[in-house]
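Of the protein chains in this complex, all but one are displayed in their positions.
Entry: chain A
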Amino acid sequence: MDPLSTLWETFFDWDAMREALPEMLTVGLPNTLILAVSAALLGSVLGLLLAVAGISRSRWLRWTARVYTDVFRGLPAAATILLIGVGLAPLGMQVWGPDPYPLGILALSLIAAAYIGEIFRSGIQSVEAAQLEGARALGFSWADAMRLVIIPQGIRRVLPAWVNQLIALIKDSSLVYFLGLVASQRELFRIGQDYAATTGNESALLLAGLCYLALTVPLTHVVNWIDRRLRNGRPATGSTEDDDDTASYAATEGDRR
């Protein structure tokens, strides 16, 4: 057999792919999404707290946020996941039993929070001081002014960077396989790897890669789309019913004086 066809069969064995596909879609894909989405939610909440701590008037809060961010951004994700997954396992055992899955989500969230916190902080700090003054002059407390006026504007400005962080999370979710998941908990990468190990053929792993791309490539386009919209502006929808206005932001030239 010539090397080229060996190579072809190693990566493009359609039968191997077809065999792995059902489990990939019914087990791997949902698990990857659960890990990434729940870590994104928890990481965003923690990130927002870090961002607010990072700009607070308390030196101790700022310092704590700084150290946290430096540590969790500075460590390799794999090391953090292993440290937390193994280090907190006895604690997890008492709370929810031997399942490593929640600790995997926790570790991913803590890592994401460090990055998302920096993203949110830069967005919040980019909002003009006049906005805070405008809100305070109406009688809003500092906390209300931040919550209702400053933070919503700041976060909108950094949505593209936040979506990039989701992409990173989807990829990093593959690392929780270190923690020894049971069969029904395996995400895309682990399922691809298992099939590859039993068949000695990498096609299932390639299929897993294609699944990741199917998730991440559209998201990169979402980033570009939000970016364009923030840059060029868009007329308001005329709806005033949405209390948070999350869906209908129009950042036109006027906003970015």
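Just so it is clear, contacts are C-beta pairs under 8 Å (C-beta built on N, C-alpha and C of every residue); 3 or more make two chains touch, one makes a residue touch a chain; residues count from 1.
Criterion: contacts and distances are computed from a predicted model.
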| item | value |
| --- | --- |
| Among "Molybdopterin dehydrogenase", "Peptide ABC transporter ATP-binding protein", "Two-component system response regulator" or "Putative DNA modification/repair radical SAM protein", UniProt-listed name of the chain not shown | "Peptide ABC transporter ATP-binding protein" |
| Residue among A:D15, A:D70 or A:D144 touching the omitted chain | A:D144 |
| Of A:S56, A:S122, A:Q153 or A:Q193, the one touching the omitted chain in the full complex | A:Q153 |
| Residues in chain A touching the chain absent from view | 130-131, 133-141, 144, 148-149, 152-153, 156, 233, 235-236, 238-240, 245, 249-255 |
